[in-house]
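A protein chain is absent from this complex, but the other protein chains hold their places.
For clarity, chains are labelled A, B and C in written order, and residue numbers in each chain start from 1.
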Amino acid sequence: MLEDKTLLMEMLRRMIRIRLFEERVIQLVERGEIVGAAHSYIGEEAVAVGACLALRDDDWMTGNHRSHGHPIAKGGDVKKAMAELLGKSTGFCKGKGGSMHLADFSVGILGESGILGSSIPTAVGAALGSVLQGNDRVAVPFFGDGASNEGAFHESVNLAAIWKLPVVFLCENNQYAVSSSFKKMVASENISDRSAAYNIPGVLVDGQDVIAMYEAVSEAVARARAGQGPSLIEGRTYRYYDHSLGLGRIVRAPYRDDEEVEQWKQRDPISIHKERLLAQGIATQEEIDSMEAEVLAEIDDAVEFARQSPYPEPEALFEDMFANPIPLE
Amino acid sequence: MLEDKTLLMEMLRRMIRIRLFEERVIQLVERGEIVGAAHSYIGEEAVAVGACLALRDDDWMTGNHRSHGHPIAKGGDVKKAMAELLGKSTGFCKGKGGSMHLADFSVGILGESGILGSSIPTAVGAALGSVLQGNDRVAVPFFGDGASNEGAFHESVNLAAIWKLPVVFLCENNQYAVSSSFKKMVASENISDRSAAYNIPGVLVDGQDVIAMYEAVSEAVARARAGQGPSLIEGRTYRYYDHSLGLGRIVRAPYRDDEEVEQWKQRDPISIHKERLLAQGIATQEEIDSMEAEVLAEIDDAVEFARQSPYPEPEALFEDMFANPIPLE
Amino acid sequence: MTQTLTREITLTQALNEAMREEMRRDERVFIMGEDIQSGVYGASAGLAAEFGMERVRDCPLSENAFMGAAVGAAAVGMRPIVESAFCFMWVAMDSLVSQASKMRYMFGGQVNLPIVYRSSMYYGGSMAAHHSDRSYPIFMHIPGFKVVFASNAYDGKGLMKTAIREDDPVIFCEDRTILGSRGYVPEEDYTIPFGVADVKREGSDVTIVAIGGMVGLALQAAEALSQEGISAEVIDPRSLVPLDLETILGSVSKTGRLVTVDMAHKTCSAASEIAALVAMEGFWSLQAPVQRLGAANVHIPFSTALEPLCYPTAATIAEAAKATLE
Partner (left out) sequence: MTQTLTREITLTQALNEAMREEMRRDERVFIMGEDIQSGVYGASAGLAAEFGMERVRDCPLSENAFMGAAVGAAAVGMRPIVESAFCFMWVAMDSLVSQASKMRYMFGGQVNLPIVYRSSMYYGGSMAAHHSDRSYPIFMHIPGFKVVFASNAYDGKGLMKTAIREDDPVIFCEDRTILGSRGYVPEEDYTIPFGVADVKREGSDVTIVAIGGMVGLALQAAEALSQEGISAEVIDPRSLVPLDLETILGSVSKTGRLVTVDMAHKTCSAASEIAALVAMEGFWSLQAPVQRLGAANVHIPFSTALEPLCYPTAATIAEAAKATLE
């Protein structure tokens, strides 16, 4: 049984940080302060947090369009994240990326990609870099159940498997791709079953249990660092909100019933972890309350910082295209 | 045990037809009468013949760059095939396709594709057509061990599996992709193992035994016609010659040793079938000899036909782009 | 009757009507796309309810497979409509180029491929670099596609019907910035042929060639220019392949001046191509340098402070027109 209190508390802190960040994002979208598409990670916090806490700061990670949970879990600065969502020059990407393209290379966040499956090969390449550079940095691409049907998934897992690259393929199976149930779209029963096609370990994990996620990913990371190659981990989870907030592909038709949503909310990852910490006497209610207060203050600061930050100057339009710039018009 | 003599003899005839056709192609390439790339099917005849004889004439088939065996096995006209290889207007494709793009829609040959994996979705679409049109025509895409690492393979098998389409995915595992051994490049032990990722039957078959191929494919075809969905069949086989004749990507370095080649030649698909027919008293040496003489005459005629045929006229350059033509320059 | 004559619907509704009517007319027509069965917005809305889940098919996130499956289905006699967007076509380029565009010619004309690839463009809505592609010039460069562009509801319905009845692969460009704009659309069945440009406004001083959402901006520019006594002619090619060069050349022979407007990146754009063609075929009519407008040669930034700077506007179009008259 995991007993490291600092770690257990950090799990809770990061999950709460994502939850409160996302709740604020919903408000900002409704107020029109955040434009474009924004995909809520609420309900899935344990997956990214459990996985990222099994990594070192210098390990690599790539993500997808559901893009706020991964960077926060990996230790990204919420100020810069919020500023990016508001399109400000102080954001991770100077306002050029926005919600779907958060990235912070300084803490190993190689970027969130809006195109499904697109960032999986990137992670494989980062892991190839570790091998060529003779270090033991691991790469974790996050992708959804829907994206596991993209050709990039197949090619990337096979490539990592034959080259024994230090990759942990992390499928966040929240059971739907927009309105499409994975039961209809994925031919295998579990996505983790697909590991058989590549002779690598495939593990189905309770994605609502941050400790289960942490332990499964830790084992895969150990394998990877030891040069034993990649693993495929499926975190079975659920998104509480609609596919996308604001713009994007909103689907109203009842592709899932409220009952199902309610049942899953009964297994809220944050409540589960909280109750466990209390039950096991690892944390007191006071500690948890003050932690929540601290994180709430962080998020308030982040929003304040984002709001106060300037928009990029028009000149920025032609900047950052090339390391060695050329005339552009 | 299969006893239908007509069928057993037709198996032999089509394998011999492919073998003699390919031997003539080698001569014509050496004489410079065939230009461009040509990929020899010699050694692999049992795979295409066993598979295609398990099909009806109105079933569909797509192929790849190793492109002469499939159409001949499916019943394509060798005259038109040879004329196409010589770039003549009487060829399957009026000389526009050449070796890598033989096609004869009239007998269900939806075409050979030079780009790896590229024709697999086409076959899936033809099978979708069967479902939408309410007929029971099956589609068989042929592809290599190397192509099983293309994303198109993964996406196509999953699509056919979730829609229960009548497709028999036929992987010709000749164990190398140009100079690359599948043991190094395919993470799973057998390519047929990959069926686990899609919950469909996966069968490894002796690709040198035409009856084994015929029986395995027949079973998969029956499933498909019955609406039970696709199967993945791996025919383990071997190519006797280098990857490509003439132009194309010739690799001289010893990526496989002569011993291995010799061992496989000991299991020549035509000899195996011949000897079996003789041993079982199904055919006499005389019948077989006269069959070979007939096929040889066919091939001679085909070469003669191709040589006598005219090249396309210059006007043909701008023809066939569109069903509803537009001005082109 | 007046009711009919004044019937105004959005471009999205016009596309929906075109598909609905063609699906009623020809049972070989069916639709493939992502989340189209449950969609209550968008051009496919309600089609699953009328035509069922077999003919309105939700696909897995395997664009290369289902865009290629459209080719196979078309090859055996079906008439697929594929709903997607340019930004999601990169993963499917092989099926689009190696199969859809090449198959007919490569096989000597043995097969027709009646496929409509509905290609949305989400630019202009802070969707950032991955969701703002407008890559139709690529499909002009690759032989084998017909490339169509609707700038209003009326054209949208007529062009979509032609596209569905066409026996060749069509890239049907759908400009998100105008999908919601309303226009008169009659109830009667009608089609608009490919390769026939439409003069959206007549003028004598300068020719402005624009497509999709740029047409509306060009018309605003023309209106503004008229205040300054400049008479601009606005031409909408409606299809880029085939291109009605005659109408464009005719206009330039009248005005002597050309502005081409594109929402794709400038380099190797439709605007470049039209500029080049006029410099070749209409050179002696030209009395001033051609003005080519297009999106900046950068990827589309997210920030509302930057994205609007990428595209032509009514103002920059008017400026360009004036520049040809200096």
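Definition applied: contacts are C-beta pairs under 8 Å (C-beta built on N, C-alpha and C of every residue); 3 or more make two chains touch, one makes a residue touch a chain.
Values in this document were obtained by computation on a predicted structure and should not be read as measured data.
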Contact list for the unshown chain, restricted to visible chains: A, B, C
Touch criterion as defined above, residue of B:G95, B:G202, B:P230 or B:P269 at the omitted chain: B:G95
Residue among C:M106, C:A197 or C:I317 touching the omitted chain: C:M106
Contact set of subunit B toward the excluded chain (per top definition): 35-37, 84, 87-88, 93, 95-101, 113-118, 146-147, 149-152, 177-180, 184-186, 247, 249-253, 255, 311-312, 314, 316-318, 321, 328-329
Residues in subunit C touching the chain absent from view: 64, 90-91, 93-94, 96-98, 101-102, 105-106, 128-130, 135, 137-138, 140-144, 241, 264-265, 267-273, 275-276, 278-281, 283-284, 286, 288-292, 297-299, 301
Touching residues (missing chain, whole complex) on subunit A: 60, 62, 91-97, 101, 103-105, 110-111, 113, 115, 117-133, 137, 139, 151-152, 154-156, 158-159, 162, 319-324, 326-328
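Everything below uses one rule, namely that only the chains that are shown with their structure count from here on.
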Far-end chain from subunit A, centres as C-alpha averages: B
Approximate Å spacing (C-alpha centroids) for the pair subunit A, subunit C: 36
Averaged-CA centre spacing for the pair subunit C and subunit B, given as whole angstrom: 40
Subunit C: positions in contact with at least two other chains: 60, 62, 64-65
Junction residues of subunit B, two or more chains touched: 151-152, 154-155, 158, 162
